[in-house]
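== chain A ==
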Amino acid sequence: MTTLLGTRPTGSRSGRPPHGPPGGPAAWLRDLAMGARFAVTGGREGWFRTALSAIGVGIGVAVLLLACSAPTVLDAWHGREKARENLGQLHEPRASDRTVRYAQADTTFHGEPVRGRLVRPDGAHPPVPPGIKRLPGPGEMVVSPALRELLAEPGSAQLRARLDYKVVGTIGDNGLLGPRELTFVAGLDDRSAGEAYRISRFGKLFDPQPPSARLVLLTVLACVVLLMPVVVFIGTAVRFGGDRREARLAALRLVGADIPTTRRIAAGEAVVGAVLGLAAGLLFFLTGRQAVGAVTLWGVNVFPADVVPSPGLAALVAVLVPAASVLVTLFAQRSVTAEPLGVVRNRPVARRRLGWRLALPLTGLTLLLSLAWDPQAVVDDWFHVVRLALGAALLLLGVTALLPWLVEAVVARLRGGPVPWQLAVRRLQLNSGAAQRAVGGITVAVAGAIAIHMVFTTYQAGYAQAYEESARRPVIQLSGGTSDGQGTRDALATLRRAPGVTWAHGTVRASAAPAGDRGTRDPDGYRSVRTAMVTVGDCAELRRKARIGSCRDGDVFVTENRGDRATDPAFVRPGVRLNLNPPEGYEVTGPPRPWTVPDSARRVQGIRHPGEDLPGDVLATPGALSPARLQDPTMELVVGYDKAREAEAVERIRTVAFRVNPGLRELSAIDNPHDRQYDGVRTALFLGAVIVLLLIGAGLIVSTVEQLRERRRLLSVLDAFGTRRATVGWSLLWQTAIPVALGLALAVTAGIGLGTVLLTLSGAEVHLDGAVIAGIAGSAAGVVLLVTLLSLPPLWRMMRPDGLRTE
Partner candidate 1 sequence: MTPDGSILAGEGLYKTYGHTSALDGADFSVHPGEVVAVMGPSGSGKSTLLHCLAGIVRPDSGSVRYDGRELTTLPDAERSALRRTDFGFVFQFGQLVPELTCLENVALPLRLNGTKRKAAEATAREWLARLEVDDIHGKRPGEVSGGQGQRVAVARALAGRPRVLFADEPTGALDSLNGERVLTLLTDAARDTRAAVVLVTHEPRVAAYSDREITVRDGRVRESLAGL
Partner candidate 2 sequence: MSIGHTLLGLLESGPRHGYDLKRAFDEHFGQDRPLHYGQVYSTMSRLLKNGLVEVDGIEAGAGPERKRYAITDAGVTDVAQWLQRPEKPEPYLHSTLYTKVVLALMTGRDAAELLDTQRAEHLRLMRGLTERKRQGDLADQLICDHALFHLEADLRWLELTAARLDKLARAVRG
């Protein structure tokens, strides 16, 4: 609404106006400075409002800074891993004074993964990974501080028995990914000789794998979903207590400030909140960073020092947040005109248009659905990633834009009801701006949280299902290099003696190619060839793999039902000539090792045990094929256990296995690591949602109390003619509850919608965690209640007859 008064330069008639005609940077600066002064003067309440804005913006800024740190964190993490690792060199170096034999000895203790590496220097000057002064000798190890603590715990007897090395040192921080990492480096002995390879240096790691579609989806979504609410929230936070500020601007208009001036003053005030918010955000970030070291998420634990915002992005935050706060303020001022005698909201407004508000989420939805044709493309193409991010962002933004329309549309249709309800509804019909602003923040945050949550729940459900299936069978599979059949027999004997073990089976396996097949070389130089799986074991072990009937040492069998392996080993049949040294890999060593499947080999039906490997294409007794002839023979052990007989059965088996060969890998799904991560994510989402809700609640209280104060006289009148306090109290509750309920309904709808679309995109089945949605809705209800409760004492105070005094 522009009035004649508003467009006329003030003070043109007489005297010097408090604010001269607009123009020039000096006027700008003066007005901004004046606004800034208003932000910090104005008594306790003024400070409260400014502080609230600053805290709100601060939380947003802290999250933004954290997000800006993600690239550096990942870089640092990868850098640390690379610096201490060598997964094998293309051309294995020759033994020298400067080489070391290296093997992996990872283990798991009570579900916690422990990274283990084994080293045996070939000479006096071996390479040493960072964080370690001297490589440990045989029977020695160096441990990370966290592992040292874990070893010292009373419940860690099995771990102490497993890592039966003398601790000779502690790994320094530069040899760790994060302060809580459990890792050790121990001396390599003959037990793991089959696992070891020779390296001449550390600091070699494959480049990070291209992320999976799911990961890309999650990352992009997390960024958008986390940052959108932050942006909206910052927009809300800078306007905490806005009504009061507008009233002050009206007073300024009375003394002659023109509209552009008041806008600049408002902007100045917002800048102070934003700048204080930046400072608060930095403080929150630095404080929160210290806590980062104690947190392990998705197996990622990082050093606080690694959490450094990337300078460019941080600078962007520092510039954009104040700029955004000014823009938001100016945008808000657009619909509000501070007139000398009060604030004129553009009322009666033309009904809020549905068109563009609906267009936003629909465009977002369309963008997302357009990806559905080819979900895999998300991984390959940045254009698709941008579409995904933009789609999610538009959908969430659309929710915020849709809310005012929804509140208005719904509230306009409400009528009747008891007096408190009527009062609340009518109030919302007349002016629901402040409530909508606050609730808009809730809506987008909750929608985002629900969407993230759904995606997690679903992925989680997938993992959980898989784990549940495999964990139903109390079985541990172990796998590791071996040189002959005897090692396997010994290992089985040892395992069978372990308490809690009910049974144990094991074979040696390797692959074989058709004799004479040289395979093909791909452009990278990697040679691949058709292979068949050869399993060597005693008759007793082979009987578990197939229905072989009678068996004597020296027998060979060919399985018929080989399942759906990628490379079809159809070439396997009795009498076929195989090459036991298949020409696979970048470098093929040694001559072909021919072996003929005897013509006498019987065709048998293989037995598939759920959760275990396929039986193999050729089953041979050691008498027919010595494991020593195989290339890279692997022993595959399957151990059954009974927790009823021994509670620590799993840990005992692991310990026994580790002592047989530290290099044995466990291939089982006993501890679902995702479970705890899931809980962590859930807790974090929940906590985040609650913090946002509480903050918005604080903003709501401010605006409610301001509204009450404005209506002090009316409240006194209501009291005078005998209105029960409860009546007014209830109307306050409804007044907050109605927009929050609408916002939540919208948020839940949008969140579930977004989640469903995303999950459909990645081809996953949709799962909903009702408890979390109920929890978030419950927290919102709690916040509404809290806001109302905290508004009651001022309400009681203002319902006193003091307000009736006209003097």
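Here is the rule we go by: a residue touches a chain if its C-beta (ideal position, glycine included) is under 8 Å from a C-beta of that chain, and two chains touch if they have at least 3 such contacts; residues count from 1.
Selection criteria: all candidates are chains of the complex that A comes from, given by their letters.
Just so it is clear, the structure is predicted and the values come from calculations on it, not from any experiment.
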item	value
Touch-positive candidate for chain A in this complex, from 1 or 2	1
Partner candidate 1, residues of chain A touching it in the complex	416, 419, 422-423, 426-427, 429-430, 713-714, 717-724, 727, 801, 804-807
